[in-house]
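Note that this complex is displayed minus one protein chain, with the remaining chains in position.
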Amino acid sequence: MTDTQNFEPVIIGFTCNWCSYRAADMAGTARIKYEPNVRLIRLMCSGRLDPTFVLKAFSGGADGVLVSGCHPGDCHYVEQNYKALRRFHLLRRVLVQMGIEPGRIKLLWASAAEGAILADEINKFVEQVRALGPLNWKPAQSIIEAQASVSFQEVPA
Amino acid sequence: MHEKEHPNEKIGVYVCHCGSNIAGTVDVEDVAKWAAEQLKHRGVVIARDYKFMCSSLGQELIEKDIKELGLTRVVVAACSPHLHELTFRTACKNAGLNPYLCELVSIREQCSWVHTNRTAATEKSKAIIAGGVERVIWHEPLTPLKVPIHPATLVVGGGIAGIQAALEIADAGYPVYLVEREPSIGGHMAQFDKTFPTLDCSACILTPKMVLAGTHPNITLISWAEVTHVDGYVGNFQVTIKQKPRYVNTELCNGCGICQEKCPKKVIDDIFEAGLGNRKAVYTPFPQAVPRYPVIDRENCTYFQKGTCRACEKFCPTNAIDFTQKEELLQMDVGQIILATGYDLFDPRRIPQYGYGRLANVFTSLEFERLTNAAGPTGGKIVLRDGVTVPKTVGIVHCVGSRDKNYNNYCSSICCMQSLKFAHLAEERTGAEVYNFYIDMRTPAKSYDEFYQRVLEEGTHFIRGRVASISDAARNPGEEGKLIIQVEDTLIGKQRRIPVDMVILSAGLEPRRDHKETARLFGLSCSADGWLIERHPKLDPVATMTEGILIAGCVQGPKDIPASVVQGAAAAARVLGKIQQKEVTMEPIRATVDQDKCSGCRICNNLCPFNAILFHADRAVSEVNPALCQGCGTCVAACPAGAISGTGFSDQQVLSQIEGLLMLNVRQLEAVPA
Amino acid sequence: MAEATSHARTPTLFDRVVAATPGNSHLGMCIQCGTCGGSCPSGADMEHTPRALFALINAGMEEQVLRSNTPWYCVSCYYCMVRCPQSIHITDLMYTLKRMSIQEGLYRQSTASDAPGFSQDFIFFVENFGRSFELGIAAIYNLRYHPLDMPKMMPMGLGMMRKRRMDLTPKRIKDMTGLKAILAKAKELEGKI
Partner (left out) sequence: MKYAYFPGCSLEKNALAYHNSTLAISAPLGLELEEIDDWNCCGATEYIAINRLAAYSLITRNLALAEKQFGKKDLVAPCSACFLNLSKADAYMQEDPPLAEKVNLALAEADLHYDGGTIKTRHLLHVLMEDFGLDAIKAHVTKPLKGLRIAPYYGCLIVRPGFLGKFDNAEYPTSLDRLMQSIGATVVDFPLKAACCGGHMTQLNQHIALDLLRVLLQNAADYQADVIVTLCPMCQLNLDAYQADVNRLFKTKFHIPILYFTQMIGLAFGMDAKTLGIGKELVDARRALAKIGVEVPPEEPPKKKRPSKEELPMPKMPEEG
């Protein structure tokens, strides 16, 4: 499965209940077509995204991870997407240490009205990951646990 | 760790065809069959597909299985949980299963509707279902939270929509705070003279409602004020309102108006008179203003600017003028909020070829409303900007700033009828030749098209063509001193130049200039055009994504008076329904701290925007107050000790769902051709 | 959008016009509002306004479209394009129609039958010298099409000569062979629209 031509990446997408998940609903209602490679998980807020989820996805065989939430300032929980943003950058650095290309994870703000944008961004991301080829990342469960607990100490805001 | 090796749950999987909506792209039978076989080891004891799961028959199917097969978990693969989660939870409840042990996964919005490749869509559906199954294993029986609902309601915006909503609620016997940014309620409707299609006088039908709103025992009218902060959630909002200083003591003022007579300072009134008329520095925007107390406009008051004058103070018979008043912040608790902040008029200066601002006798629709208004700057005389000349020919331009990718892409929906009204008034009051320039005539509502017929009968000229330009550059003696409207008469396919004395631009409706701030303040989202988004465009047009906050009138999109009134009333009905229930049930999605695991590091404390997490210094542990917690889960994700768990979205639930989603990767790769 | 769809069916006039126009012309988006026809400086003298022409294109009425004087009266002022509420690239579409009408030879039946001649004369100099040449163009074109107007043109012409604002001989660029090769190749690649 090395030739990127007929390689179909699998991407796990985390959406927030208030904006990006509804953007996905919107894309659906408007019948906007996009690549079938993304499988979405609904969280209440992008702030809920525990870095372990991302590691779990990669170790479980995902080739890319999409993290999405409300636009900065529009968070249903006031400001939690900023915390997601903060974590995202931290996380990306850790992933690089773990040998995962930064191109395999993407942060995307999408309001409930932006179904078209979401679809468009998903397509771009799928292409990006397809170009990177399969990941096949399989670290020992223990590493994930360890990494997860040490590297994500929040700096009290 | 988070893997029930041999789950002892009995899971039922139900795949919906949704007619052909899902079945058209997804092989639902295959999906059901696959779930039954491949997910057996995960506890799936039955998997069915059915035409319409949400139909009563579909629900009975589930209920029957729960009873007969003793299902302990249910996964429904159908549409978005935002549509039918409640339906299926209720079904479970009816069959004696805790409603929160049901998981609804979306294979319509997220699969059949957005993909074309049948194989790929089918495989993805399987993955989504696998994810749902893994997740549902970890569901816990929950009981919804109930919180008392505060009986008071905040209505923001005192236009016709807001007034209607406030009156409906007040009449039902519940308290309302009606907040208005301007000195008086009434909104745009107060500026109009006549209303289409019946042509009854705007003031005559509006002012009684205004007076009612101003005097109603259940309505607290707070004009010349703005909402600055909103806290809390449905049932219990805490709002902060900035009361701008009136510099008039409303206890003493009796609204006699002497101060306005005596004030020497004339100011162009950009708001109520649309820049066409003057007011004083101390003023009520119009005679029937509610409340009747004037305000002093600090920027233009001679006393505030130069320290002299004080004429108003001198002559006030009740000594109501009080230059020392300061801005006040009012705090109040309300259970629900209705937003009715209205619209702004499109600024035609943005279309230079229409000459507004350069050519004296090009007017906006709002300016013309004031011209025709008996209480307006010309006492209802339709005259050119010189204030005396009566126009002999009038051109009315539709779709100004609307239906145009360069400005607003949408149809402002009121302009056609408004323009027909203008045509009638201009013809009736000046006997002028009237030309209407339109792209499409849109008169869909009750007795609107009849009004069009009437105006046709009155002899108005209708030219189908979007006006290209308006100029004073004459090409022949006939055009000297006129405004020349250049247009293609598309019905004869010829370019025409029509000289007129007066042009009225039927400018479109736009979201308020500060709509973004408003959306943020109340935690709502705007469409790309800037209108607030309703919960469902057809089935829930006055509710929003945020429980307890409703919208009415033009803040939701362009609409005319009848539609605004309808929405005001509808929003009120929603509010009353909730108040009647005395308490609101809320999703039991909350975070809880495992006191034994908590190390007391306090990282979570600063993460909560609702200050729901308190720290017990004595025991050095944190605790979540379920009444304040909104369930975002940020603290859950942040806790280094994994001591905080979120009901409904626990680590196990999400991690297992990930596993499920990835279950048939390898197979999927082979199955799907690129 | 129409231009996006790929058709198995034989391309219609609409398809061909769209295909022969660079970029995305948005022709399919026309709502027949007439902003173009109203804005056009020479709209009054056009047999069809651009709007009408687009309707004819949709109706597949090739003859009428390519026989119309409209494209030839386009002065390339771009008013229509910037005012079009649907952002249709009207000016570029006019160029496309000119080309098609020349190819089909239908311009001859239009009231602007001599217009292409002017373009031809203009590019004669461009193709052979690499630079344009007002006097030459004006002279040849008018001799060919408006011999009787020549006297009327004279005062202006003489004025231009007196002020030394007209060349008597055209300038020629150095790498004429290169340019010729480029143009030859381009024409070969363009083939038939």
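By letter and in written order, the chains are A, B and C; residue numbering begins at 1 in each of them.
Following the convention adopted for this analysis, a contact is a pair of C-beta atoms (placed from the backbone, for glycine too) under 8 Å apart; a residue touches a chain by one contact, two chains touch by 3 or more.
Everything quoted here is computed from the prediction, not taken from an experiment.
Enquirer: Mind giving the shown chains that are in contact with the missing chain?
Expert: B, C
Enquirer: From the listed residues B:D449, B:D472 or B:E547, report the one that touches the chain absent from this view.
Expert: Checking the options B:D449, B:D472 or B:E547, the one contacting the hidden chain is B:D472.
Enquirer: Touching the hidden chain in the full complex, which residues of subunit C are there? Just list them.
Expert: Within subunit C, the residues touching the omitted chain are 20, 22-24, 41-42, 45, 71-73, 75-79, 81-82, 91, 95-96, 98-99, 102, 112, 114-116, 118-120, 122-123, 125-126, 130-134, 137-138, 141, 149, 152, 155-156, 159-160, 163-167, 171, 173-175, 178-179, 181-187, 189-190, 193.
Enquirer: Of the residues in subunit B, which ones touch the absent chain?
Expert: Against the left-out chain, subunit B lists 268, 270, 275-278, 349, 351-353, 355-358, 360, 364, 367, 377-378, 385-388, 471-475.
In this text, only the chains that are shown with their structure count from here on.
Enquirer: How is the touch graph of the chains shaped: line, ring, star, complete or other?
Expert: Shape of the chain contacts: a line, open at both ends.
Enquirer: When the centre of a chain is set as the mean of its C-alpha atoms, what distance in Å lies between subunit B and subunit C?
Expert: Here the centre of subunit C sits 49 Å away from the centre of subunit B.
Enquirer: Taking each chain's centre as the mean of its CA atoms, how far is subunit A from subunit B in angstrom?
Expert: 30
Enquirer: Roughly how far is subunit A from subunit C, going centre to centre by Cα mean, in whole Å?
Expert: For subunit A versus subunit C, the centre distance works out to 51 Å.
Enquirer: Give me the residue numbers in subunit B that touch at least two other chains, ranges are fine.
Expert: In subunit B, nothing touches at least two other chains.
Enquirer: So in the complex, the part of subunit C that touches subunit B is made up of which residues?
Expert: Per the stated touch rule, the residues are 31-40, 43-44, 46, 48-49, 51-52, 79, 82-83, 85-87.
Enquirer: Given the complex with subunit C, which residues does subunit B contribute to the contact?
Expert: 353, 403-406, 439, 464-469, 486-490, 493-495
Enquirer: Give every residue of subunit B touching subunit A within the complex, in rising order.
Expert: Per the touch definition, subunit B meets subunit A at residues 80-82, 106, 108-111, 113-117, 120-121, 123-124, 127-128, 131, 519-520, 523, 525-528, 533, 545-546, 589, 602-603, 605-607, 609-610, 630-634, 636-638, 640, 642, 646, 648-649, 651, 654-655, 657-659, 661-662, 665-666, 668-669, 672-674.
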